[in-house]
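A protein chain is absent from this complex, but the other protein chains hold their places.
Chain nomenclature is as follows: A and B, assigned in order of appearance, with residue numbering initiated at 1 for each chain independently.
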Amino acid sequence: MIKDLEQLFDDLWPICRSITGDGLRQSFKLLQEVAPYRLTEVPSGTKVFDWEVPREWNIHQAYILDPEGKRICDFKVNNLHVVNYSCPITCEMSLEQLIPHLHYLENQPEIIPYITSYYQDNWGFCLSHNQFKSLREGLYQVVIASSLEKGSLTYGDLILKGASEQEILLTSYLCHPSMAINELSGPLVLSFLYRELNKIKNRKFTYRFVLAPETIGHIAYIDQHHQILKKNVVAGYVITCVGHDGKFVYKKSRLGDKTVDQITEHYLKFSAKTFEARPFTTGGSDERQYCSPGIDLPVGSLMRTPYKEYAEYHTSADNKAIISFDALQETVEAYQDLVKCIELNQTYIRTNPHCEVQLGKRGLYDNIGAWTKRNDFRSNLLNFLAFCDGNLSLLEISELSQTFILDYTAVIEACLEHDLIKLT
Amino acid sequence: MIKDLEQLFDDLWPICRSITGDGLRQSFKLLQEVAPYRLTEVPSGTKVFDWEVPREWNIHQAYILDPEGKRICDFKVNNLHVVNYSCPITCEMSLEQLIPHLHYLENQPEIIPYITSYYQDNWGFCLSHNQFKSLREGLYQVVIASSLEKGSLTYGDLILKGASEQEILLTSYLCHPSMAINELSGPLVLSFLYRELNKIKNRKFTYRFVLAPETIGHIAYIDQHHQILKKNVVAGYVITCVGHDGKFVYKKSRLGDKTVDQITEHYLKFSAKTFEARPFTTGGSDERQYCSPGIDLPVGSLMRTPYKEYAEYHTSADNKAIISFDALQETVEAYQDLVKCIELNQTYIRTNPHCEVQLGKRGLYDNIGAWTKRNDFRSNLLNFLAFCDGNLSLLEISELSQTFILDYTAVIEACLEHDLIKLT
Partner (left out) sequence: MIKDLEQLFDDLWPICRSITGDGLRQSFKLLQEVAPYRLTEVPSGTKVFDWEVPREWNIHQAYILDPEGKRICDFKVNNLHVVNYSCPITCEMSLEQLIPHLHYLENQPEIIPYITSYYQDNWGFCLSHNQFKSLREGLYQVVIASSLEKGSLTYGDLILKGASEQEILLTSYLCHPSMAINELSGPLVLSFLYRELNKIKNRKFTYRFVLAPETIGHIAYIDQHHQILKKNVVAGYVITCVGHDGKFVYKKSRLGDKTVDQITEHYLKFSAKTFEARPFTTGGSDERQYCSPGIDLPVGSLMRTPYKEYAEYHTSADNKAIISFDALQETVEAYQDLVKCIELNQTYIRTNPHCEVQLGKRGLYDNIGAWTKRNDFRSNLLNFLAFCDGNLSLLEISELSQTFILDYTAVIEACLEHDLIKLT
């Protein structure tokens, strides 16, 4: 998987994405080779809840000619040089006139920041502070060959049918130009996770994959699907910032009291070397939409090092040098295990709930009894049957018995096979 | 305020108060200059729940002449010398006969204890252990020029009307002779708190101030007002022992599960340098009445160093030397902030609860987006709107977001102004 991940990363890297436009469509086309997203175009001007889909932005080139005629801040060299969603402009101006349109980071003098202006007509360039300091007085030629016209916003979704209409929602976002952790790690993990989950036979749940521009794209998606989402989604995740090695960070759903929160913490407690579970606060990603009071879905976000917590965030330094393809694969596997936990977490009731089941006559117990011969299977079997009262979910039983839920897999199979339990 | 506090303290200091009598009335008269309490007289013999208002006690003088004719234990020198509520007596007796009527503290040999005998006819003197040890055999003349006659008990109350009939109850007690922390600190803070709250425009709640003799006075007050108290009081405090610098101590309401408890702990957590919140137990003050099972009001007590936890408690050493007028003012301000928190704590619902509100088009968001430019207002605004679901109170949102409730003041104003929220 690692080679495939890296190849697709390299293909996606140079494209200048935004919340609309051909860069976005071109990126979807590459990702469709792994996960065949169904694309939807939402026309400019469409009202989506409190928002409106903006005009479509496309850009061909952008640069500045300095007083010596040297081309600087060239969009072709790094697409972060232009403020995303800049209006078209061709103009000559003094350094003094230019400066209000220049963005840089004084405390990170060698790197280019990532700046956007989606909802207010504006233009600008981003550059390193070192380059900024080198600018001299004189006349500058500014060229931004962009267009802002009626068009549409593109989003993709994809359904993997399961036995139940109940859904697990898996989302990421696609709208950032050339940056690695935030954002390519998200769409890559989402798409390769699709490829793996597509292999599961007898899926219990239906899986919904949503890839859309951050904020406005997911608001548009929710506007058009909120009834089915509210009816069916039992658990969901926003997949973002999953390209670092190191600990997992789980951001809980709004109130942190949903099954998705309990099961993710359970999973991490028993599986992750190090992890942190933290409450929902804003300053996040699309869980802000999925968990908003009127939508209120059980959606969390399992990340590695989150947005804003690494120095390269939203700059030109968030590039291939800092992304770990091992981490991407490990994260795909973590999400696979996590949905296994969710699939396994059902509530069973014993067919004969009075006293213990006689395991011996069913071949589930050593008939020569010596306590030293206990094994995990038998111990898990006894625990499960002791707690299996039709009220406690398997997750609750796992927590009560301090046993990893997936370690009950064989126990559940054996109990079903011997008709000892049934679903409530 | 500090000068006014000290002046009133000095005026109140020499008066010999008790649970009835002219010393009590005289003290009320001085306090009425700051807070115009409405006085009520409850006749001796009136049944108030399980109790009965006792005869009225007044005292003119009290002293002992020792065998050499020297006047000792003179009430005019220190009104603690006489057991409060002593019957009148003029009598000659031996030291042996006198001793059962003398009270002192062996482990604090230089100070006079404070002793009462409200409900059993008795008389006595209090003196330092050193003075006690100096007494010689011989005949002693005992004079207590007091009266115990049908009269009345005096209490005061005061209403500050607000928009709602719902009330915040603020109480203290007045019945101790010359002692500073316990008790003058309480009536002083209560009265100056009235003066400050009277300045608030657009009070949401009605404020009820009750000043009465401890125990019997508040029992009489509750007997005569319990229906309106139970109907209207949403939060209340017993103000006592607020004259020390140092930490705040909050004693919770009976079960510690009321909003007044949560909001006071929240306030202290975010505002106080050091504080302690402790459960309700008896051995307290008038919260014993307000929180009794049949009354059960949401009343706590925000103190500084509480009764019984400082060495000078209920002795002549509880005097001006140990009271801090800075602490009194600081406590008035703390109570002012606390009621601000209670006033602000409402439950709102978003008018458009689906996904995020677009703040930019309302001028509530920088339109050039760079995460480094975040500010507290925007962060608090986003947090508030994310949690504002019509179920969570502002206090609960403040706790979930670990933000001081008063820091949401501007956010609430902005949201109301832009019609983003309404009260539930």
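Just so it is clear, a residue touches a chain if its C-beta (ideal position, glycine included) is under 8 Å from a C-beta of that chain, and two chains touch if they have at least 3 such contacts.
Predicted model only: the values in this text are computed from it and were never measured.
Colleague: Looking beyond the chains shown, say which of B:Thr215, B:Gln329 or B:Ser393 touches the absent one.
Modeller: Per the contact definition at the top, the residue touching the missing chain is B:Thr215.
Colleague: Which of B:Gln26, B:Thr40, B:Asn122 or B:Ser393 touches the chain that is not shown?
Modeller: B:Asn122
Colleague: Based on the whole complex, identify which of A:Gln61, A:Ser134, A:Asn198 or A:Gln358 touches the chain you can't see.
Modeller: Of these options, the touching residue for the absent chain is A:Gln358.
Colleague: Where does chain A touch the missing chain, residue by residue?
Modeller: Listed in rising order, the touching residues are 349-350, 352-358, 360-361, 367-372, 374, 379, 382-383, 386-390, 400-401.
Colleague: On chain B, where is the contact patch with the chain that was removed from view?
Modeller: With respect to the unshown chain, the touching residues of chain B are 48-51, 83, 103, 105, 113, 115-120, 122, 124, 215, 218-219, 222-223, 226, 254-255, 279-283, 288-289, 291-296, 307-308, 313-314.
Rule of thumb we're sticking to: only the chains that are shown with their structure count from here on.
Colleague: Please tell me the distance, in whole Å, between the geometric centres of chain A and chain B computed from their C-alpha atoms.
Modeller: 54
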